[in-house]
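All protein chains but one are shown at their positions in the complex.
Right, subunit A next:
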């Protein structure tokens, strides 16, 4: 435990210009202390306030100066009283001097630990850095900053600066510029990190509240080839901070038992299927792996002997254009490849490759086996991380890529294949463009909003707040999400200031609920089905109930083909007959003949197929009788020329027409028409 023990001193600006931000500062500091109580109960915490009316610090007593700085809490092991203190920070009355505060903080740490504890001491400064720092007694401010940096470095003290810049315009620009450059100097020379925050949410995310000491995943060679190797260390760059694990609670112990653990032991037993009362002990169990419907027993020895055992190594496969690796293929949490600390050659090698990658826009592909005995390999992509700080070496990020088995190549319809009613018009496209431009999360002069590096996890924040609440009031309810965390889950109202863009967008597009859609959970694959919405989906065709004028033959065939009732064949044939009669009756100088002929042919086909020859033969005879003497006679000439005959016995056994009769029927027309 002690190895990772951290000593942290908070330097909090409570001067007048900070008053607005203080509620959030209180929150973030409480969470920090809460987490320390849980994960780092050995850590030391000190609190220094500056911008106070009073002055109370050792340096002021010993050497004078250092006014308006109060050591609220000397460095001591974290305790719950601190939580109460931080929840109610006093409001200061004087503009604070952050440089003095840093010196006081350093003094606290150095006096407490001297030269021990190197690298485990941290100062955390929260200020707006809006007020002028005092001129030092001797030398310039830059000199002073230089001395501070030197001191920090020699004692191994790190500094996190969180600079709040929420209200703009009020502060004196000249002072801001000067302060920023001073801070920048510290950061460049020493172990300091500066973060500017523009929103309460970012403030909550900016402070690292849990101190996790990094553990290498791999130390060894990055093998470009068997002859050229670079010494690297691999760490996790991202790792999901999980929801805390809670234990199951047993209420069985009597209330009087003060030493009850209330814990619950979970016991697993493996029961035999044949005899459910028999518990099978571990030595009588064997592992089984699924292969299709079979479960294949494999003893662990057998498995050990044959399983995949790659050698521990990190090998280069080659380089490729960055555009070859699309972003969405990144599979898992990210790793960082850092040149072996203290190895200058490795630093140069990593740095030159990283910079060459950046210049030529290429990336490297690697095959990695992190540990000996690991049963799998990882293939991934190495991308450059060029350092922005003089004291930080260049490094790489490594992202795992999928194997062939991990990718499902589903096919989706092109957007261009969708009906035009689904394509946005020019006006709609403009409205969308304007919306995208308006909802800009990197607005000019405000800095990036919702930067992942500064966005707190609202679930965890909420949990820790609830935990604190419950520890004091066990029956309290889950509090609503904090307003400053809402910025993570809800759109920023400031972004949509321009209401007309939104109104425009809303007015442009129309959304309607599908009235037919039942609220059934199980729906077919929407995307591909929707693409067919206006086409004749076979299933739609099956629902045709009458013959329309646009596509009578298709309608007719669809009706005949319906299988959800036997009456459809009869109804289809009847409808077709009526339709043909109507066509002929309304025909003007034979303009409807070709269509009628087509329909008649369709009817004949269907009657053969459905073995309903009578229906057709009768119909043909009937219309012939009805119109043979009228001016529709021409139609029957066409019938004859198209060889549309009665349906013969060979075609359908039920027919009453012999082959010869069938064939001669059109001939008879010819004859009688003469």
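Note that in this section a residue touches a chain if its C-beta (ideal position, glycine included) is under 8 Å from a C-beta of that chain, and two chains touch if they have at least 3 such contacts; residues count from 1.
In the analysis below, contacts and distances are computed from a predicted model.
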item: Missing subunit (named according to UniProt) among the choices "Ribosome biogenesis protein Urb1", "ATP-dependent DNA helicase 2 subunit KU70", "DNA replication complex GINS protein PSF1" or "Signal recognition particle receptor subunit beta"; value: "ATP-dependent DNA helicase 2 subunit KU70"
item: Listed residues A:175, A:502 or A:570, member touching the removed chain; value: A:502
item: Residue among A:301, A:510, A:567 or A:589 that touches the chain left out of view; value: A:510
item: Touch with the omitted chain, as defined above, among A:112, A:367 or A:446; value: A:367
item: Hidden-chain contact residue, picked from the options A:88, A:174, A:252 or A:371; value: A:252
item: Identified contact with the non-displayed chain, of A:132, A:147, A:212 or A:629; value: A:212
